[in-house]
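The complex is shown incomplete by one protein chain, all other protein chains being positioned as in the whole.
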């Protein structure tokens, strides 16, 4: 069987979800998957970015990370999405990209993709759950197969215990307040395992 | 490979979700699955049931349908839940049963079950979506794999178009206002197909 | 007491939610409110709009409707949002605008606004509920007071019965399949009534 193809699609203004995406990539490569780390195209005006030094810095540091395309969605067997919360929902940058997928959707090209999601917020109960659940609502429209981590590994308990997807609290200085690296990696391996079952079965 | 084992778990006071459960059973048997149709134990007091002739009639007609047990959850590879909405959520009868599963959950016995849900309400936008989404939130705590139908078959469009799960509007006399039989059967086949991939892969 | 100030904020590509916004405006004016009908700024590329004749037509017809601004949010005592569903969530155009409100939010300028929402979709159970519920999740971050219609008037039952907010099914040709004009107007009057209580009490 060919290896599972995983698209890790993130949006990050100051780096948290980018770091999470890279941890997912690391675990996915170790597991033998073909992996792409892709960012949702930035849609904020240049002045907004420039007015926030941390955002500007991260924006420039990740200029070489490719923007996600419709082709990537078609290519992948599985998606891991990672985004901060914006008032309990995903940022407009990610929704903007999702809103361009109508053609793929109409032609059934998004069916049976295996999906899981991750998020971050500034407060421990600041929308992490709501943001991931909102992602899954969208994925159900696609006919995706949803592989949230649940409590399938003890690491979930030590990393915040979010059964919908790994999530983290980020303080004002951009520091993650929970140790979630292993939870991200577990979620990635679980997503890939289910992807392999689906891929092998559906071939 | 052994056949997929499907538990169709429903609650019904006047028969709609029971009918939906039986349609699911029919499709599942045709697909070669081992199937059990199981009801959430009734918790309403006898007087409440007796005061509503339609409820009383259905209660007596389905006396022989077995109550779902923890053993059934462990036995099954997949679950299809079917319940009416009660104010945008599942009825207490179903939640009561779900609340007794802590021991199975703690021992990881609910992980990787493939799940989809169905619902009904008296108004077209009367909580059908919210009820199924609430079920899936619970299932994510179990580590389930969620297989909502999405728009994976044209029948979704002609039966109300609910991508989260088949749902129906029921009038005051108990008549279903959309023709959902084929949508229920499609959802069942899809749930079983994914279950077979998971079962074969994980063996 | 000064009249309640209502901002009706909509996004519409082909006109359904624009029509709903105008019905809300009509009811609000009759009730003596100060009203602004405002659109979420279009963010789609010109080619996307031009490639869809119905979208292009509506885009040009509504060129004079003002784009919503942060100043409008501060001005208003109440908001009625009206948007189509995009995979069970609001369109990126609306989220893009919402994402720019961080400054107002940080300074507590969005607290105690009275809010209700409306939506549309191509299928009867196609995300209308999920989209409105997602809006309210966001509004809770703002400290808004949520005034969904519930079943506070018989018109709810005859117009689709969505207790979260008025919603409608739209066919391929852009025709609304339920008669929701009176439901929109009832929702508007109810939102304003609660707004007046809040405004008078908090002065």
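All chains are identified by letter, namely A, B and C, in their written order; residue positions are counted from 1 within each chain.
To be clear about the criterion, a contact is a pair of C-beta atoms (placed from the backbone, for glycine too) under 8 Å apart; a residue touches a chain by one contact, two chains touch by 3 or more.
Given the structure is predicted, the values throughout are model-derived calculations rather than measurements.
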Checked against the full complex, the residue among B:3, B:62, B:137 or B:158 that touches the missing chain is B:137
Filtering A:67, A:107 or A:123 for touch with the omitted chain leaves A:123
Per the whole complex, from C:44, C:144 or C:184 the residue touching the absent chain is C:144
For subunit B, residues touching the missing partner are 43, 86-92, 95-96, 98-99, 127, 130, 134, 137-138, 140-142
Residues of subunit A touching the missing chain are 88, 121-130, 133, 156-157, 160-164, 167, 169, 178
Missing-chain contacts on subunit C, rising order, are 105, 108, 111-112, 133, 136-137, 140-152, 163-164, 193-194, 196-198, 200-202
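Everything that follows uses one rule, which is that only the chains that are shown with their structure count from here on.
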Taking shared numbers over all numbers used, above half giving same and below half different, the subunit A and subunit C interface sides are same
Whole-angstrom distance, CA centroid of subunit B to CA centroid of subunit C, is 34
Subunit C touches at least 2 other chains through residues 88, 127, 130
